[in-house]
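Left out: one protein chain. Kept in place: all the others.
Naming follows writing order (A, B and C), and every chain is counted from residue 1.
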Amino acid sequence: DVKIGFVVKQPEEPWFQDEWKFAEVAAKEKGFQLVKIGAEDGEKVQSAIDNLGAQGAQGFIICTPDVKLGPGIVAKSAANNLKVMTVDDRLVGADGKPLEAVPHMGISATKIGEAVGQAIVDEVKKRGWDPKTVGAIRVSYDQLPTAVDRVEGAISVLKANGFPAANIFDAPQAKTDTEAALNAATTVLNKHAEIKNWVAFGLNDEAALGAVRATESVGIAPENVVAVGIGGAESAINEFKKPKATGFVGTVIISPKRHGYETAINMYDWVANGKQPEKLILTAGQLALRSNYAEVRKQLGIE
Amino acid sequence: MSDFLQFRALSKGYPGVQALADVSFGVARGAVHGLMGENGAGKSTLIRLLSGDQRADAGDILIDGSVQTYASVRDAFEAGVIVIHQELQLVPELTVAENLWLGRFPARAGVLDRKRLLSEVGARLRDVGIDVNPSAKVASLSIGERQMVEIAKAVMLDARVIALDEPTSSLSSKESEILFSLIARLKARGTVILYVSHRLDEVFRLCDSLTVLRDGKLAAHHPDLSRITRDQVISEMVGREITNIWGYRARLHGEVRLKVENLSGDRLPRPIDFEVRAGEILGFFGLIGAGRSEMTRLLFGADSRRTGRVVIDGRAVAPDSPPASIRAGLVLCPEDRKHDGIIQSRSVEENIAISARRLFSPFGLVQPRKEAELADRFIGQLRIRTPSRQQDIVHLSGGNQQKVILGRWLAEAGVRVLVIDEPTRGIDVGAKSEIYALLYDLAAAGMAIVVISSELPEVMGITDRIQVMCGGQITRQFERAAYDEREILSAAFPDTRQSLP
Amino acid sequence: MQSLKKILLGEQGLVVIFALAFVLVSITVPNFLTERNMLGLLQSVVTIGIVSCTMMFCLASRDFDLSVGSTVAFSGMVAVMASNSTGSILLGLLAAITCGAIVGVINGVVIARFRINALITTLATMQIVRGFALISSDGRAVGINDPAFYDLALTRILGVPAPVWVMGLFFVLFGFVLNRTVFGKNTLAIGGNPEAARLAGVNVVTMRIWIFALQGLVCGVAGILLASRITSGQPNAATGLELSVISACVLGGVSLAGGRAAMTGVIVGVLIMGIAENVMNLLNIQAFYQYVVRGMILLLAVLLDNLRVSAATMSRR
Partner (left out) sequence: MQSLKKILLGEQGLVVIFALAFVLVSITVPNFLTERNMLGLLQSVVTIGIVSCTMMFCLASRDFDLSVGSTVAFSGMVAVMASNSTGSILLGLLAAITCGAIVGVINGVVIARFRINALITTLATMQIVRGFALISSDGRAVGINDPAFYDLALTRILGVPAPVWVMGLFFVLFGFVLNRTVFGKNTLAIGGNPEAARLAGVNVVTMRIWIFALQGLVCGVAGILLASRITSGQPNAATGLELSVISACVLGGVSLAGGRAAMTGVIVGVLIMGIAENVMNLLNIQAFYQYVVRGMILLLAVLLDNLRVSAATMSRR
């Protein structure tokens, strides 16, 4: 009887729901039992691993709430005699270097951010704006290291393409939901009423959407807004489904299918057949636009 | 001879009120000194200053010739001063023993000495003559029992000065006697006792000397009480003559207004029956814990009944619902004003209007003008001392709070049955006689009135009929013509009663 | 001089202090006092402001409600889903308000009738309702089919967006209810001394249920407006709202021990919360320092109010 755990940091997030869903598909296919546990912080991770050990699981896949938890997770897994693999976020040691011994599948946060930045730059060029006159809203949630890496990735691309640093404005959201992003972005827009064209990005689709809602509420036309999200979940798709185009031009979809399905299969092979998974698999994000989101999703195996 | 305890030019003001103004007097060693005055005259304020809880704006307190500079209750303890405040200061969730020791627990290195905690307390409680289990929670005691616990707390330690602020306001004669003998013992030890009371009989019996306060000022000081009369003291307090406090007026009694059948509840297991006629004032007398208050609460629906029916003018009142009782014309003025009466942090006006306002608030909209009028009427009629009708009720003196609560129920129109538990608890002589007059008027207008009181002279003075309760049962009934102090008392004592199986 | 002192220390002292602070901020913080920023600020406090109205009643009657955030999210979801499935926005709104009110009634009945601790009860419903919001949409945001739904938030009357009008209306309405109706007076009486209020003929149980029901209903309205502003129903919306709302009320002088409340105070409390966020963003204060500043402002506001009260007591001596 194979039992495999799948621990994620934010069980309410659609992204992780999807990962679980695809892992479940793998479980059905291979006939093992999947135990899904949400663990929002380090303490919960510890008890989740204990819990898996107690249930007699042989291994687990984890998206950790913090990469620095690495040594603790590794130690705890060893104590419980569990094989461990990471997904999305890679564990690091006390020295800040990745724990190479733990197999990992993921995509670097910086890379995603760069994809977002590139998408924005492309759209800006298409619209023929002068980057020097464009304002950029950085919807930030700096408490979360991943969020910092993502937005910094985007900013690096913007700067490389002629966006002046002075025109990149920070809009710190108090929480990670749309309303908080909306409120934060509104302040930025009102502070710089002279700027006509805006671009916006953030940690996820909700953040970018909040900025778009803010532009709408202060009366900036969609033609003057370019926002690109990350995730490609329902909230982004809803936006594309709206009859009139909004400032939300695209989202970088990362495929929960590979992250969920493949990691689960790999873990199963490891547990059942003793086949060590590859140490590092990097996946790519893919940009979906209003015009092509359906195909992109199909390609990535969502839907 | 210089006085052992001296107040020198003491002043204390609160927002809007000068509670004490330049008060000076002294008390000799081993004397019991009475402190009298109308409600709001400043008696409790004086006691609070003595207790170290508050500081005077100006003036000094001297004990044995030395000026006391204490800044806290603890300091006052150390100086040998112990105070029983007007409002009971017990912690309901702690046991009787723990309450007695509160503030000075017997302990070694912070760890309680549990043996001493219980052993000394048992003796002390027997000493003050109350029969409660030292490990019972105070929450389970009746008001009277709590007051006795409070008294035990004060006499537990050797103090040089003990101040008692209306200690007998909810005690009946038996317990009062116990208190008096305790006071006699303390006095013999040389303790100075400051005694605040509105009961003239007590003061004249107990005290050696007397001070009368009026409007925060010293109205009179009598070093020797045997030289003056009660009427003199009354007029010093009130500023006018009151010849007969009770002022009893006979009335015609009509049909039966209130009929109580088979009433029982958790704390009153044996059923009770009685009737009151229109225009009649029925008194209930008993010792503490006799179950009178519980009876009124069951009657009114404040506690749930086990059995029983309450019928007003032939119509049964829905049980266990104060609003239903009020709508049927039955109101209860409760005994425990702090817990059941005043609505803290609300104004005098709102405290008066809370129940009656439903009568003049169309569509649930309040009428500020009418409420103000109502409040002003009762502030005038009951002579409530307050800087304004907007004053938060907690800042009123005890007696004035009581008047506000009374006002709340007198403001009710359409009342057929008025039940008042300890109506004049803490109310001064002048106001008392006015309240009695009001009761007679209401009764004459056809109301049936039930008065619970622990003060035998009061029950005898104002009622048409008395029912005596003991151990949760009505033991005897007396018509006014047959009132006899000794017989009423003996009916209230458990030992003289046939014990039931 | 004397009269200035009177104004500062009087009943409306908090309002006056707030007004002074407002003027100060307007002068020192660039871009603060612009029409756009003011409207943005007001819109950002709509949810807190609306829910504070009824939370004031809840606290004034010595109760406590932690479930407001979940209820706002849940009724927002219901509004969107019901509108989508029936095709009628009106039905959607009715469904949302009904759901909100039902949550409130359940809270009220459990707390008042079964006498279960309000903190635990509403903590439980907070979880349960959030769970429902997540389950009903599988944890995903739900888009709105009919764009007319967005107009709820985008319509402007005299240049001011509708949600702000709604908030203003609620302020006026609940201020009136608190001060001028038997309902309001009884709420305060229950908070002052529940037992005494009961013995004075106030039907405490019914009143408390009503207060919770109103709270739920108002959360429903807030949920609808929120969904319309963010053009979707989001199951994760409004987390932590309960603490913001309770803080706004307490800042505004509502006593957690019950019996004391004033609408002007609550409005000031709500605005302080909103302005603090707004100014911090205008001044570009770094995210981590925002925590510290936010905490300091909270402390400062109560401390000032406290000083004012004790100074008032002093001066009258």
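Throughout what follows, a residue touches a chain if its C-beta (ideal position, glycine included) is under 8 Å from a C-beta of that chain, and two chains touch if they have at least 3 such contacts.
Bear in mind that the values here come from a model prediction, so they are computed numbers and not experimental data.
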Of B:11, B:51, B:293 or B:453, the residue in touch with the unshown chain: B:51
From C:33, C:148 or C:243, residue that would touch the chain that is not displayed: C:243
Selected from A:23, A:67, A:233 or A:252 as touching the chain missing from the view: A:67
Per the touch definition above, residue among B:14, B:105 or B:204 touching the missing chain: B:105
Touching residues on chain C - with respect to the absent chain: 66, 110, 114-117, 119-121, 123-128, 130-132, 134-135, 138-139, 243, 246-247, 250-251, 256, 287-296, 298-299, 302-303, 306
Residues of chain B in contact with the chain not shown: 51, 53, 72-74, 77, 83, 85, 89-94, 98, 102-105, 107, 110-112, 114, 266, 269, 306
Positions on chain A where the hidden chain makes contact: 11-12, 17, 35-38, 40-48, 50-51, 53-56, 65-72, 75, 80, 92-96, 142-145, 148
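The rule is simple: only the chains that are shown with their structure count from here on.
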Most extensive contact between chains (C-beta pair count): A-C
Middle chain, criterion being Cα centroid separation: C
Centroid spacing, where centroids are CA-atom means, of chain A and chain B in whole angstrom: 70
Centroid spacing, where centroids are CA-atom means, of chain A and chain C in whole angstrom: 32
Per-residue overlap in chain C, given as positions that touch at least 2 other chains: none
